[in-house]
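Once you've had a glance at the structure underneath, I'll fire off some questions.
Then we have chain A:
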Amino acid sequence: MLYYFAPTVTVNNSDPSSGKAILQVSNLVAGYQRVLPIVVDVSLEVIQGEILTLLGPNGAGKSTLIKGICGLIEVISGEILFQGENISELETYEIIERRVAYVPQTENVFAKLTVLHNLDLGAILNTQAYAERLEKVFELFPDLSRFRDTTAGKLSGGQRQMLALGRALMADPVLLLIDEPSAGLSPVLRNQVFQHVVQIRDSGVTVVMVEQNARAALSVSDRGAILANGRLRLVKNARELLEDPEVAEIYFGAGSMARAS
Partner candidate 1 sequence: MIQYFIDGLVSGSIIALGAVGLSIAYNVLRFANFAQGEILAIGAYISMAFIVLMGAGIGSIGPISFGWPLLGSIVFSIAVTSVIVLVVDSVLFRVLRERAASRITFIIAAFGLSLIIRNVITLVAGADQMFLSFYIPRAIPIFGDIKVVPDDIVILVITAICVVSLHSFLSITTMGKKMRAVAENPILAMVNGINVKSVIRWSWVIGASLSAIAGTLHAHVTQLDPEMGFELILPMFAALIVGGVTNVYGAVLGGFLIGLTEAFAVAADLSAYRSAISFLIMIVVLIVRPQGIIGEKERDD
Partner candidate 2 sequence: MIDILSFFIFFFIICSFYIISSLGLNIQYGFTGMFNVGIAGFFAVGAYTSAIITGPDYPDTMFGGFELPILLGWICAIVVSGLAGVLVGLVTLRLREDFLAISTFGIAISIQLVALNAESVTRGPNGLYALPKPFSRFLDSAFMSNLCYLIICIVTIVFIYYALERVVKSPWGRVLRSIREDEVAAEALGKNVFLFRLQAFVLGCGIMGLAGAMYANFVRFISPQDFLPIFTIQVYVMLIVGGKGNNLGAIVGAIVIWGLWSASDSLINFIVTPDYQTQAASLRIIIVGMVLVLMLVFRPSGILPEKKHLSS
């Protein structure tokens, strides 16, 4: 196997009030085929109650990393510990059963089913306190309540994103993985989404999100992790990342930071 050899910057968990790690990724190698790993030797900790944003240029392996965590992509080697349990060999549905939720970037709602139906499905693993959770989701996303009987395919982009998040929340997750929540949305909607993410975190859910819009995402995150070429390059406090111009230069590519806002 050929690895791209470059000096890896050591992981720097510079948040002094680090709480417990809810997710521990160790030396993860993952990809669609054994001979072509996309994520290469990534080690990362996700702290309970934080918002961690994964950043990096296109093709860096950010989406692949979270897909690997929730079992959609084969783990070639390495370990993933969720709340102390090794989930790297588990099937996706088993991981979801352990209260990990994943919101894909595309095709993240059941387009032919109604909003209510979609949320219903989100709760399919655990129907206890269904009514309560539905209320909470409707509180967070009033639009969903208004459009509860509309077919998901007929919703606007922003509303669909809300539904996707809502569906994931119906399962009452402990860890929420989101793949590019702001993709394709206008700046106003984008900020709305990030505010929702904060509200979700405040209700007790740990969030890991992949984002291209680095500046906006980092402004609501606790920490940011930068991937490039499948390797983890830097993990730092979000504010420090925002203020570091060199980091922007090297890892976000020419002008992408400028375009991010």
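On how the list was made: all candidates are chains of the complex that A comes from, given by their letters.
Note that a residue touches a chain if its C-beta (ideal position, glycine included) is under 8 Å from a C-beta of that chain, and two chains touch if they have at least 3 such contacts; residues count from 1.
Computed from a predicted structure; not experimentally measured.
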Any copy counts here: identify which of 1 or 2 touches chain A within this complex. 1
Within their complex, state which residues of chain A touch candidate 1. 70, 72, 91-93, 96-97, 102, 104, 107-113, 120-122, 124-125, 167, 171
